[in-house]
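Here the complex is missing a single protein chain, while all its other protein chains stay put.
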Amino acid sequence: MSPATRTMTLNLGPQHPATHGVLRVVLELDGETVLRATPHLGYLHTGIEKTAEDKLYYKVIPMTDRMDYLAPMSNNLGYVLTVEKMLGIEVPEKVKFARVLLTELTRLNSHLVWLGTHALDIGAMSMVLYAFREREMLLDVYEAVSGQRMMSTYFRVGGLADDLPPDLDGKIKKILTVLPQKMKEYEDLLSNNRIWIKRLTGVGKLTAQQALDLSVTGPLLRSTGVKFDLRKAHPYSGYEKFDFDIPIGVNGDCYDRYLVRMEEMRQSLKIMKQAMEGMPEGPYRADVPGVVPPPKPDVLTKMEALIFHFKIYTEGFKVPAGSYYQAIESPKGELGYYIVSDGGTKPYRMRVRPPSFINLQALNPMVIGGLVADVIACIGSIDIVLGEVDR
Amino acid sequence: MKQTALTPKEEALVGALREQFGDGITGHDKVADQLSIFVKTDIIFDLAEFMKEDPRTGFDLLADICGVDWIRCPDMRFELVYNFYKIDGDFRVLIRTTIPDADTPAIRSIQPVYPGADWLEREVYDMLGVVFEGRPDLRRIITPEDLDGWPHRKDFPLTYEAPHFSHNKDLPPEIIK
Partner (left out) sequence: MGLEEKIPDSVILTTVDYIVNWSRKSSLWPFGFGLACCAIEMISTFASHFDLARFGMEVTRPSPRQADLMIVSGRVSNKMAPVVKRLYDQMPNPKWVISMGACASCGGIFNNYAILQGVDRIIPVDIYIPGCPPRPEQLIDGIVRLQKKIENESIKGPRPDRESDRP
């Protein structure tokens, strides 16, 4: 091979700060132009699907948090909805509203971290400081409802872990007033920033057909102009009662993805407002003896409740044999749980359809023909979480 | 789980598939709002083409491929569940097929039809050892390349520790617990 046509292989990761964790990409370069990008995964493989087969149904919930650790409540929701569907449990209205409220909060959380880290990669260093400052407000809500800043494990099969705290109203109101102002600040800083536009416009383009062929979902698919959002297409947990729009892009490049996600954050705030105002009164758990733990006061006073409490937490509950696939719209795309039950107290098989993993397939077509610096922009704009890619 | 009746849209799909493949379709069932169609292993490639391109189907998204190890059932060791979704009309269907061969499980790849199946098939291969034929680049995707065994098979111990490191490279593989 003559020197003029020799290509170069460049290894990126797995400890590179711009790969959002432990992604490793091997790039084949012709000068500065990328010929091929081959992602190497598995540096955070945790064996969650296999471990779930060894746990009682309610003990799997903490592990779902640790897959997409930027959107723990979305993961909880997908799992509990699947198990509830298999058991045929209908949860009270209050639970549905609380779940919608907190899942949308999770979407804000995920998109804020995405905005901060993506901007950091592009070179807008100060954005990460702003985004993490506002994120603390959201984590306050997490802490108020579940006692944990990140791994909430708040949604349980048949309801919630505990009642919503009385001071939640004020915390949500603070977010609803402060965050729109801050988002305007972010947009003032970024949207018309010449460097931001030059680094993102026309970079990492995908057509709608390419995206569909590669099974891409979420903001990545919507930025190409396909209006697909499971909250509208196949409503779950009472989303059909809420009024919101699905933002879509036109060009399918990194800049459109930025616009789509920013608008999604606004829509999330809108849904949260409706959920907060329309929050009904009522119990925070369904009344299903033998599956959903009875209220704590009953456990201390009634014999039957005590027995159920004891049996649920030692033996677990049985789920009828069969299999079910339930998908929800997580911040990254379609998050699906496919659970196979053999009629016992543990899942026979739990499969997670990880949106980040499948969206990452689009990296190679996105970066071909681009420059090395564009690879970083593309990885950032796909918005991957390695915990979910590798599971 | 409780069986439910098919909607007209689903009946049309099952009818079209039966008309096209005849004996290749071995049955269907519906629980809650989820339709599953059981097919024979050898028609999977033609079925994928049919699902994508025929005007009666038009499933544009291959959402997922899941492998299940039924170690206790001798006539169906591995089950593959293909999850097709049609955005226009919110239509999801699970296509199930079983591979009885426990030693050298193999099935035709649908990656040429749905390019998105690429990593999904590699993951099934990585976790269960099912070989997908007729596609390039079938490598392990998630576990280390030198891992011995297929983690999601039921006979793979959960707490197996691979002898990779200086602290255990001279020891025989052990099961920690």
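Here are a few things to note about the model shown:
By letter and in written order, the chains are A and B; residue numbering begins at 1 in each of them.
The rule we apply is simple: a contact is a pair of C-beta atoms (placed from the backbone, for glycine too) under 8 Å apart; a residue touches a chain by one contact, two chains touch by 3 or more.
Values in this document were obtained by computation on a predicted structure and should not be read as measured data.
When the omitted chain is restored, the residue from A:Leu10, A:Leu44 or A:Met276 that touches it is A:Leu44.
For the options A:Glu136, A:Asp188 or A:Asp287, the residue in contact with the chain missing from this view is A:Glu136. For subunit B, the residues touching the absent chain in the complete assembly are 143-144, 151, 156-162, 164-167, 176-177. Summarising the interface, subunit A meets the missing chain with residues 14-17, 21-22, 42-48, 50-51, 62-63, 66, 69-70, 113, 116-117, 128-130, 132-133, 135-136, 149-151, 386-387, 390.
Keep in mind that, in the parts below, only the chains that are shown with their structure count from here on.
Annotation: 24 Å between the Cα-based centres of subunit A and subunit B. Within the complex, the subunit B residues that touch subunit A are 1-2, 31-32, 34, 60-64, 66, 68-69, 81, 83, 87, 90, 92, 94, 114-120, 123, 127, 140-144, 151-152, 156, 158. Residues 41-42, 45, 47, 49-51, 53-54, 85-86, 88, 212-217, 226, 228, 233-234, 320-325, 327, 334, 336, 338, 340, 348-349, 351, 353, 357-358, 360-361, 390-391 of subunit A are the ones touching subunit B in the complex.
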